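Some notes on the structure that comes next.
Of the protein chains in this complex, one is absent; all others appear in place.
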Amino acid sequence: MKSTKIDPKIIKKAPIASACFMGLGQIVYLKQYIRGAFFAFLEALMLFFIVFDPKNLSFNFQGPVVKSLVGLITLGEEKRDLPVKLRDHSIFMMITGLIVLIICIIYISTYIFNIRDAKKSAERIVQKEKFPSMIETQKFLQEKAFPYFGILPIIILLAFFTIVPLLFSGLVAFTNYSSPDHIPPNNLVDWVGVDNFVTMFSPTVGESSQANTWFGAFGRVAIWTLVWAFFSTITCYFTGMFFSVILQDNRVQISKFYRIIFILPYAIPPMLTLFVWQNLLNGTFGPINRTLIELGLITEPIRWLTDPKMARLTLILVNIWIGFPYSMILTTSSMTAIPSQLYEAATIDGANKWYQFRSITLPLVLFQTLPLLIMQFAGNINNFGAVFFLTSGGPTLRDTISTQAGATDLLISWIYKLTYNTPNQYNLASVLSILVFIVMVPFAVFSFTRTKSFKEGEV
Amino acid sequence: MKKLLAVATIMLVIFGLVFANGGKDGKGATQLKIWESEGPEKDFMLWAAAEFEKTHPNVKVVYEPVGSVDARAKIELDGPAGVGADVFVAPHDHLGALINGGHVLENTDPNFNATNFVDAALIGSQYNGVKYGYPLAVETYALFYNKDIVKTPPKTWNEVVEFSKTWNNKSQNKYAIAWAVADAYFNYIFMSGFGAPLFGPNGDDRAQHNINSKASIEGLNYYQYLRKTVLDIPSADITGDFVDSSFTEGTVPMIITGPWKFADFTKANINFGVAPIPAFPGKATPPTSFSGVRLAFVSAYTDHPELAEEFARFLTSKDVLQKRYEMTQQIPPRTDITISDPLSAGILAQAAYATPMPTIPQMGTYWSAMGAAFGSIWDGANVTEQLNDAAAAMEASK
Partner (left out) sequence: MNKINKNTTALSQSTIIKVFLNIILLITVFIVLYPIAFTIGAAFTRTNSLASTSIVPWPKEPSLYQFQRLLTPSDQIVSGTTNVRGTNYITWYKNTLKIAIMNTILTVILCTTTGYIFSRFKFGLKKPLMASMIVLQLFPSFIGMIATYVILWRINGLDTHWGLVLVYATGSIPYNSWLMKGYFDSMPRSIEEAARVDGASPLATYLRIIVPSARPQIVFLTLVSFTGPWMDFIFPRLVLRSDTKKTLAVGLFELINGRANDNFTMFAAGALLVAIPFAILFIAGQKNMLLSLAGDGLKE
């Protein structure tokens, strides 16, 4: 290409043109015809969907994009005269509105990108004093585009399958979406502001200042969730470590045999084993109590799953059975990474095995696995399976009648009950979901940012 | 280049997909989608579908296994999405929720009347005076007794208590009678049997729930008394599974359960009979149990309402229901079909005293609130307190 004098003003003009209409700057000033055409096409598409109304086949600014966003705000109108099939479905409207909102955000990001791209390209062209050739452009794009092109699929997937459901879940907390009176499409769902939060969190209710059962249940369940997460994580971890230490000890033969057996509780699906445990622990009929009574060790059956406090303890104990194999493997692998010279040096210095364990093994292993431990804690807060299949959240307490929350329910299993059992109370379940999320975020951020992976983030 | 292509294609695709609904293929035969539980009910449905197709060559009936208790939740999402069934089977106590959500169409069949159908079927499919479902079967629970141990079934609970004095042996886990004591389905007899019908005499008045009425308190006190005398086990321990296995093993000669257990007990070679539930002290007749009517509904989202209704009516015709009874052993709701096997006759005897479960949407709250209350009361909680709590929960539900 013949080098003609490049007008340095294109650094200002191109972005402005691209700001007016996507791709304009690229086409007019930068000779990036294909790129510009694509941007322009995108904007045309968006404008088309804003302006064109397919129902009435006219250009009246009632396009699908506009309708969906409006629907998100109004959640539909009563249309009693229409058959049920054709009425406004509040929840579908909310979700569609969210989808379109995300598309709009993506679109706006693309728009901004288009402007910046125009500016950067203009700067490059002016600097190099010529317009790049096809080959140069291609090569340049391959270098720069690879990361963006690689990330793009997951951004799209995350946007639609993670962010939209999350936003929807959160928004439901501000509606009255519940059974029996607010199930679409026969009924509308309305925005109710912070009413649900008041229902859940105000300590008293009514003029007589009666204690709010929801708040009482919430307090109880939240405290138990945290207690459970703490104890379940610690007990599994140290039990796993205990066995890993024992099996490493070369005074024990055939450790491989033990390892194989010990991994079984982890390998067999908990849905099944917890169910069997439930039957084994049955206070009256279960083999465990019957054996203990037969052996004369106890006279009264132990109320494993029927007494609220005992049930919580049982849950933690049974969870050790399920969870220790994983911790065992974790600590074993961590221990094998410790160089043996440390132990040799310690032995020479006269330290015995217990001392070695306390000062070498324990600190090093703890240090290495601490982030994983914290993640496990956070994970146990949401450990739905353990509770659901062993106790179903029971035994029942007084406020179970009105709130469905049992003595061993975690927040997550309570959310499940409110969502899937009649009467469905999606709105309150959503309030709890938001709460769980808020609690979990600090843990995740903490452990995540502490890891080397994150700190070494820069190239 | 690639990046732009990617962005553009994706935006195109997204726009296109979001605003294009799934097209239904209307080519060729019309398709009717049916939902019904698995098991013998499914076999019957497949047979009925084949018969229907014989007289309607342009129709293809497609069966999808959806448990009858799951259909309501599924139609809530699948219906508006256009992928729901045209005809689905659900228990009649879901009627209120189905109507509230607007998911079902009326039953306008003129032949659906008292001449042809039993009362329970008519009442169970009605809501606010309008009929909605097409009844396929009626069932209730009754007393199952082990004939080798209990020669004649007891007529009153006093007899049961007497029997338990000699039979019960805690260390051998022998009890005179057992049932799922935390299940609000069976325990309704303790409300109804003492004069506290749920939601009033017609089962449709949400203000008259009777949960904490005087009669109900009396009934629940008797229920608590039974724990001490006849079945002293914590409620959470008496799972349906243990009730069944105790019956099979012969340690508990009487249980309260329903006709779905016929096959399993027969297979276990137990010599058992079915009789009405014993009467409470001071009452002359067996208590009112909940009966369930199995209804086929026409979905409000169907594209072929007339065809769907025709199929539903076909399902309730005499010959078809007769065949259904033979295949499923479930009691047909028609007055012109005779029941011959003794087990079903026992259920039918109790059914004479049964009332269909109420259908109003607040029924959902009955299950969760009273379910919890029954368990706690069985374990010794204060009856009045628990019932007041349950009543409060019922009144708060909206």
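In order of appearance the chains are A and B, and numbering begins at 1 in each one.
Assume contacts are C-beta pairs under 8 Å (C-beta built on N, C-alpha and C of every residue); 3 or more make two chains touch, one makes a residue touch a chain.
Computed from a prediction, not measured in an experiment: that's the story for all the values here.
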Hidden-chain contact residue, picked from the options A:Leu158, A:Val194, A:Ile223 or A:Ala345: A:Leu158
Which listed residue (A:Ala14, A:Leu30 or A:Ile99) would be found touching the missing chain in the intact complex? A:Ile99
Quick one: which of A:Asn114, A:Asn212, A:Thr361 or A:Ser433 touches the chain that's been left out? A:Ser433
Would you write out the residues of chain A that touch the absent chain, in ascending order? 91-92, 95-96, 98-99, 142-143, 146-148, 150-151, 153-154, 157-158, 160-170, 172, 243, 246, 249, 251-252, 258-273, 275-277, 279-280, 282, 285, 287, 290-291, 294, 321, 329-330, 332-334, 336-337, 368-369, 371, 378, 382, 411-412, 415-416, 419-420, 426, 429-430, 432-433, 436-437, 440-441, 444-445, 448-449, 451-454, 456-459
Chain B residues that touch the omitted chain in the full complex: 17-18, 21-22, 38-40, 42-43, 64-67, 69, 74, 77-78, 81, 83, 173, 183, 185, 239-242, 244-246, 248-249, 251, 258, 260-261, 263-264, 267-268
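Just so it is clear, only the chains that are shown with their structure count from here on.
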As a quick test, compute the distance in whole Å between the mean CA positions of chain A and chain B. 37
Using the touch rule from the top, collect the residues of chain A that touch chain B in their complex. 34-35, 38-39, 41-42, 45, 49, 54, 64, 83-85, 87, 89, 92, 96, 99-100, 103, 106-107, 110, 137-138, 141-142, 145, 148-149, 152, 156, 179-181, 183-187, 279, 282-286, 293, 303, 305-306, 394-402, 404, 420-424
Which bits of chain B are touching chain A when the two form their complex? 1-8, 10-12, 14-15, 18-19, 73, 76, 80, 96-97, 99-103, 171, 173, 233-239, 241-242, 245-246, 300-301, 361-365, 367-369, 372-373, 375-376, 379, 381, 385-386, 389-390, 392-393, 396-398
